[in-house]
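With one protein chain withheld, the remaining protein chains of the complex are depicted in position.
Letters A, B and C mark the chains as written, and numbering starts fresh at 1 in each.
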Amino acid sequence: MSLTQELRDTYQTLWQQMVTHPFVVEMGEGTLPVEKFRTYFLQDYVFVRDLVAMAAVGIAKAPSMLAASMLHQFLTGILNPENDLFVRAFAELGASEAEYTAASATPVTQAFGDFLVRTGLEGNFADIITILYVTEGTYLDWGTQLNAAGKQPSHPIYREWIALHSPPVLGAFVAWLGNYLDSAASGLQRPRIARIFHTALRYEYLFWEAAYHNALPWPDQ
Amino acid sequence: MSLTQELRDTYQTLWQQMVTHPFVVEMGEGTLPVEKFRTYFLQDYVFVRDLVAMAAVGIAKAPSMLAASMLHQFLTGILNPENDLFVRAFAELGASEAEYTAASATPVTQAFGDFLVRTGLEGNFADIITILYVTEGTYLDWGTQLNAAGKQPSHPIYREWIALHSPPVLGAFVAWLGNYLDSAASGLQRPRIARIFHTALRYEYLFWEAAYHNALPWPDQ
Amino acid sequence: MSLTQELRDTYQTLWQQMVTHPFVVEMGEGTLPVEKFRTYFLQDYVFVRDLVAMAAVGIAKAPSMLAASMLHQFLTGILNPENDLFVRAFAELGASEAEYTAASATPVTQAFGDFLVRTGLEGNFADIITILYVTEGTYLDWGTQLNAAGKQPSHPIYREWIALHSPPVLGAFVAWLGNYLDSAASGLQRPRIARIFHTALRYEYLFWEAAYHNALPWPDQ
Partner (left out) sequence: MSLTQELRDTYQTLWQQMVTHPFVVEMGEGTLPVEKFRTYFLQDYVFVRDLVAMAAVGIAKAPSMLAASMLHQFLTGILNPENDLFVRAFAELGASEAEYTAASATPVTQAFGDFLVRTGLEGNFADIITILYVTEGTYLDWGTQLNAAGKQPSHPIYREWIALHSPPVLGAFVAWLGNYLDSAASGLQRPRIARIFHTALRYEYLFWEAAYHNALPWPDQ
């Protein structure tokens, strides 16, 4: 069995809980309160800086120019068009530029971001690819489901967010990530890769949780 | 006002909550259930690896051999005698070697450790010193209080842990950390230092909380 | 006086020697022996991996998404079209794929590359920008001169290499780098920035020297 299949099997319950989280289901139905999406999107805006940092370090640690190029292309999506999405989305969600640029990390966002950047700086290329496989793979999965089910919620940002995580946009990248891991598997330390996979998946789940329940604040908040 | 005084003033409520946490008070009284100390100590054993990693990177980033030497001496305390303390303590606390070497990070330990190593690798020397000022300064504070009040709980590990955080052991190091920050203050980015100080303090508080309430587990635990 | 002007003034002799090196002059005239260009280009192919690594770490350390985006765009030029240039160039220069993928660093290339990656990983964003200001600024300078003088050497690779370093291609990026440094100057440690600028400039000069004189080998070569 391939490494990625083995990992997905081992953590299938949590993976399933992430990709079918009420946040996802209600976003697809259009019943998710805008306030929850707003909370989520402000944290995603904070988080994306650390995701960029980790992927950029991945370029630096890439074993080949082709591998570097794949991560570079991934960043193109974030550093160019998505930035525009943030601006438009916050306008529609009623978050002023002052608000979203001043947004600070909740505990989950802080912990997830620190985990990413630490792993990026301390780990090797496969460690970074493992995290991206979880972050992009889970998003591709819920996006694929909602797109396949033809979900067209009335809120334009929900629709755009769903379309952005469809197979045409993310499929090839996630496939490349998986192929990389599977082909590199024999040289990898399995327990370490499994721990990184598991931790990233836990944070993805908690990221929905924190936004959906508007919970998990800092102790002095 | 000095930088460290300013920081302690700004976050005095949380600092005070940390150094007078029920965990501390009950440890001094000897009424803290051993099970809670055991939970705490297993997590401290996991955490100390990341504390060592951050301090070691601090040696690498030190602006002078003297500064490098101060962090090196700090690590002497951890890499030599304290290791022995862990072994003795776990024997008394009834945690087998198999148990403590297999201990895995709770969410707070993971988040705190990732914050430390990320800041160590990404940040500069003052960032690292700021974190150590919080981790060692809070421990010196509660240790000073319990030692000054002559607390002598019957459990030998509690007594040793209290003695280990007394002014003779930690005082000079914490004073040096504070002096370094105060003398370097004019060249530092205050908001960044404040954010690092605040985050480290939050995690120190949460570290007691997690052990005391045996709460804050991972979502799939 | 701006920081960049001050730096260029301080090291103007060496800067001038770099941008008017016989390698440059003869490349413009078309009299540079192809063997020397081939030696140079094989080393540039080795070197570019470390340049990519440093710039990618720069994305990770960027103080803003805009700054990250500028370095990302710079990498687009290297990770996409220039890769193709290498392939075409080596075909014309008579270096087989086996030869150029197996090329190993000469002492200057090794030292320059290690300096870049070390500074990238250890330093801050301004350190990285300082190096790029030297590497791209010197190349823009000699490219601007040769382009302004209408140099059209008969060797197609020489022509393409000259065109690639013209103001339309590199000018805006170098201007942005300079503006960043000048606007950040008040918060920078001048002696450190000057040392980094000087070291990068020395290596750029030595890079031409090593190729032009086919000298400076390892002691056991």
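Methods note: a residue touches a chain if its C-beta (ideal position, glycine included) is under 8 Å from a C-beta of that chain, and two chains touch if they have at least 3 such contacts.
Computed from a predicted model, the values in this text were never measured in an experiment.
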Of B:A68, B:A103, B:A163 or B:L188, the one touching the omitted chain in the full complex: B:A68
Per the touch definition above, residue among A:E6, A:E26 or A:E122 touching the missing chain: A:E122
Per the touch definition above, residue among B:G28, B:P107 or B:G120 touching the missing chain: B:G120
Option from B:M18, B:L32 or B:I59 whose C-beta touches the chain left out: B:I59
Contact set of chain B toward the excluded chain (per top definition): 49, 52-54, 56-61, 65, 68-69, 72, 75-76, 79-80, 83, 117, 120-121
Residues from chain C at the interface with the omitted partner, ascending: 13-14, 107, 110-111, 114-115, 117-118, 121-122, 199, 202, 205-206, 209, 218-220
Hidden partner chain, residues of chain A it touches: 61, 122, 124
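Quick note on the criterion: only the chains that are shown with their structure count from here on.
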Far-end chain from chain C, centres as C-alpha averages: B
Pair of chains joined by the greatest number of C-beta pairs in contact: A-C
Per-chain Cα centre nearest the global Cα centre, belonging to chain: A
Rounded Å distance, chain A centre to chain B centre (Cα mean): 32
Chain B-chain C separation of Cα centroids, rounded to whole Å: 45
Intercentroid distance (Cα basis), chain C paired with chain A, Å: 35
Chain B: positions in contact with at least two other chains: 122
